[in-house]
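All protein chains but one are shown in place.
Moving on to chain A:
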């Protein structure tokens, strides 16, 4: 490795390589089989398609090892892999709890337009008195405009989840792109990219995000961008290590020998293999993105006309609810943020454990 890999990445690379003890050979065999039948394109296609269902990749590799014979139709294999994934996931109680919480949250957010409607965020027709404590009519009291806080917390989930998901996807996409290309090309390019990554890694994320949101116009897009472009370096490091491990496998060399170009190797062979990692990373990143979004909104850097959990906390602080002891203004959005972040973390951990054979063995 000529690129001067720092110890943690190396360790990760070693980990990943070690983890592949069961899987790598099987995959090699799989690829070989495909190559042997001169159906590299088809095999690769299947793999590429697999990327969509990448959660099942590692499992499917083992699966394929068990049935090393002629390839079964891809959809059947995928279904079995998914079932296998689910069987393993089911054994993680915390993961299940997180998933249940997430499904509940997603349902609430998706049905919010029917359940509470966008009118809940309107200030001119606010139904109650400002800062009224919880009552039969307003279960969680009202905010400084007299709006129903329960409705606002439900409505706010839409923005918080949306920003959390999009920011995480953006962040992981940047990280994966940088990681794969840096792992694939090595040399000067990798050195430069990794130094850029290091630079972003040592910059305090929040300060950078605050600076970005302060400069750009205030909108949801800005917040997503600010979170996305400041949190990708960890993903880049992880993905690069995994890429190095994957590229060391013999079938990659074979693919190259058969004329596979850079793009082919990266998208058809490396990407599907780092996808499990990327997926787990995304799940984990969502919770930190939601927290960062809340932080930025709380610091007054969000769009003030959009209702989000962090924005509600900021409103509460500005209205003086903290010193006035109006707890109902502070507690519900705070608990909602903590709850959703926790649910995503639990899910992410469980997915990671299932998809990483080595982690799975420990259980």
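Criterion: a residue touches a chain if its C-beta (ideal position, glycine included) is under 8 Å from a C-beta of that chain, and two chains touch if they have at least 3 such contacts; residues count from 1.
Keep this in mind: contacts and distances are computed from a predicted model.
S.K.: If you had to name the missing chain as UniProt does, which of "ABC transporter substrate-binding protein", "Chemotaxis protein CheA", "Heterodisulfide reductase subunit A" or "Cytochrome C oxidase subunit IV" would it be?
M.R.: So the chain that does not appear here would be "ABC transporter substrate-binding protein", according to UniProt.
S.K.: One chain isn't shown here. Among A:279, A:294 or A:321, which residue touches it?
M.R.: A:321
S.K.: Give the residue, chosen from A:81, A:108, A:131 or A:193, that touches the chain omitted from the document.
M.R.: A:131
S.K.: Which chain A residues would touch the chain omitted from the figure, given the whole complex?
M.R.: Missing-chain contacts on chain A: residues 8, 11-12, 15, 94, 122-124, 126, 130-131, 144-146, 206, 210, 214, 217-218, 238, 299-301, 303-305, 315, 317-327, 330-331, 334, 338, 342, 345-346, 349, 352-353, 359, 362-363.
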